[in-house]
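Some chains omitted; the rest stay in position.
By letter and in written order, the chains are A and B; residue numbering begins at 1 in each of them.
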């Protein structure tokens, strides 16, 4: 089938920052994304898991955003402004999509 | 003194404390016992709703008096000032940097609602009455400490500007809204309202508290295991000294206001307890440089068990002793 080149950006970030990331993306005109739950993880700040948390506050989420290649930099700039001081990871992959008009 | 020890021993043998100990032991022994996140949140919604509602009903029942305003003010005052006391102690006792010390200090100005709930249940089992509006005092003490903590941190060179939106988030955080909301509902519907739902919020309350404390024990134990080496002896000392210091300030203010023995014990407990929900979430956003392991472990892993096991019986004993109640 006919597919179109795009970029898939995955941002793993602390749950209390999710709303801010969403707001910043919206302001940058990025309105398509999906948020996935995260059970636990490990990084420079050690290992954590939901089980060891009193509240959702200390958990993380993964935000996946598929975007046209030419808009990637806008997205990254916006995301970086939020992620900068915080823990978390930003990972970009080449991908292809059906229904390009959606992105 | 022996009376206090007796109380502590009694307290130790209650199903509530033992459930906490079970959770703690299971986590330290690395059992895979766990309470699903959704269940833990459901239990805490139940506890907040029940404790708020019952507080409101008690206000509807006994009416409000002049002391309500004074108690709320005392709560606000303590939430604002306790972080400074805590900060001074931390700088004296530990080698923590400005940001970490400020973040920890904020937790000790705020309160732990489960510690409060445990104290009400100890009072209830000893048939000591308390002012119903202490629940409202708990609610107003949640947030102000955060402001003090950010101010303390900003002195250390951080910009400290509190992002717009964070305040709404802090003041309208779920626990505060639920606690205040159910307090108002209880107040509005009064004893008849309570009668309608008492077999839900009164009868099974203590049992639900057991399961919740089982989970708190698990979380505290996992936290302690995960943070071995992060904390020095100074920090742990702080987390054990600060509660009685806070309780003492609460005692003085409570006596000045003229609270009942029960109310006094609750105000002391609030002052002595440290937040582990509202404040950590705010700190992740506003002070991301502060290390969460430090403040969570101190608040949840040291101060919470200390208050639960020794602090509460101590505060209750002192409150009844000084008021001759």
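As a convention for this text, a residue touches a chain if its C-beta (ideal position, glycine included) is under 8 Å from a C-beta of that chain, and two chains touch if they have at least 3 such contacts.
Quantities reported herein were computed from a predicted structural model and do not represent experimental measurements.
Just one chain of each kind is rendered; the file's full complex, by chain label, has copy numbers A x3, B x3.
Following the convention adopted for this analysis, only the chains that are shown with their structure count from here on.
Centre-to-centre, using mean CA coordinates, chain A is 34 Å away from chain B. Taken together, the chain B residues at the contact with chain A in this complex read 34, 37, 40-41, 163, 165, 216, 218-219, 222-223, 226, 276-277, 280-281, 284-285, 288-289, 291-293, 296, 300. Of all residues in chain A, only 14, 16-17, 20, 45-48, 50-58, 85-87 touch chain B in the complex they form.
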